[in-house]
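Left out: one protein chain. Kept in place: all the others.
Then we have chain A:
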Amino acid sequence: MKKSWLRLIGLSTIVTMLTGCDPLLVLDPKGPQAQVQAKDIMLSIGIMSFIVLIVFVLLAYMLVKFRASKQSPDYKPPHIKGSTKVEIICVGIPVLIVAYLSFISVESNYKVESTPEKYKQEEPLIIYASTSNWKWHFSYPEEDIETVNYLYIPAERPIEFKLYSYGPITSFWIPQLGGQKYAMADMVNTLHLAADLPGEYMGRNANFNGKGFAENTFNVTAVTQDEFDDWVKEVKATAEPLTEEKFNTLLEPGHVGQSTYTGTHLTFLPAPEGENGGHQHGTSHIKDHASQQKDH
């Protein structure tokens, strides 16, 4: 037992040393949205380091200069109420910093919440990404295909993810393409992403949703538009159709690995948007389905 522990420690240290030189995922953006976020993060780290430095220097100065052992035994510290000048500086400078960061923050908010500027002229690809414990269903309504636990996307083209969940709140996250957003049962969230380069990216659910949470991941492959079109054609030629029955078995809690289908579940089980939204308080297919699931 002890030996295997040591071996594991040793192994993990070596592995991390080898991979340790790679840049951190979030700071190694491969898409415009992740780039905005990485830039904000680096900027705020810079400004914050400066503030930390000031506090450290002030503290060190006070502690070295005014410690009792450095003063005569009969020194009596004065009574100092405070000074308006000092207060204005202590409030003023942080206010300026916060104001500047607020400006950046608001600007970035509008950037990450819209189609990336860089690819505005391209038509966005719409993908419905929904979760059920503990997997991801990706529906491509225009291409009329659906995948489970893996994602194929064209690079250099904006992608609109429509997020929702058949159960607990989850969070759709591909760190190198951009930050996450929640998938919930009673509404559809839109997340705008794009990949600058073809490549393999890690994607996962980032919001805790029970026993299978750790393995609730998916692979993202970004390819050129031509390769993407070929892939769609191939899927349509080879994959089996997604029936309602098949989808219901997919929804049952568990891990199912990757699979591919023609057709999407949206045709028989629409996403909770528009008249199917949870806020409509009407009868929705999701509701029927949730009660079905309860019976299992």
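Following the convention adopted for this analysis, contacts are C-beta pairs under 8 Å (C-beta built on N, C-alpha and C of every residue); 3 or more make two chains touch, one makes a residue touch a chain; residues count from 1.
Keep this in mind: contacts and distances are computed from a predicted model.
A.B. asks: Assuming one chain is omitted from the figure, identify its UniProt name from "Sugar ABC transporter permease", "DNA polymerase III subunit alpha", "Branched-chain amino acid transport system substrate-binding protein" or "Quinol oxidase subunit 1".
C.D. replies: Matching "Sugar ABC transporter permease", "DNA polymerase III subunit alpha", "Branched-chain amino acid transport system substrate-binding protein" or "Quinol oxidase subunit 1" to the record, the invisible chain is "Quinol oxidase subunit 1".
A.B. asks: Contacts of chain A with the missing chain: which residues?
C.D. replies: Touch set of chain A with respect to the missing chain: 5, 8-9, 11-13, 15-17, 19-20, 22, 24-27, 34, 36-38, 40-41, 44-45, 48, 51-52, 55-56, 58-59, 62-63, 66-68, 71, 75-82, 86-87, 90-91, 94-95, 98, 101-102, 104-106, 108-114, 133, 163, 166-169, 171, 173, 175, 178-182, 184-187, 189-190, 202, 204-214, 278-279, 281, 286-287, 290-291, 293-294.
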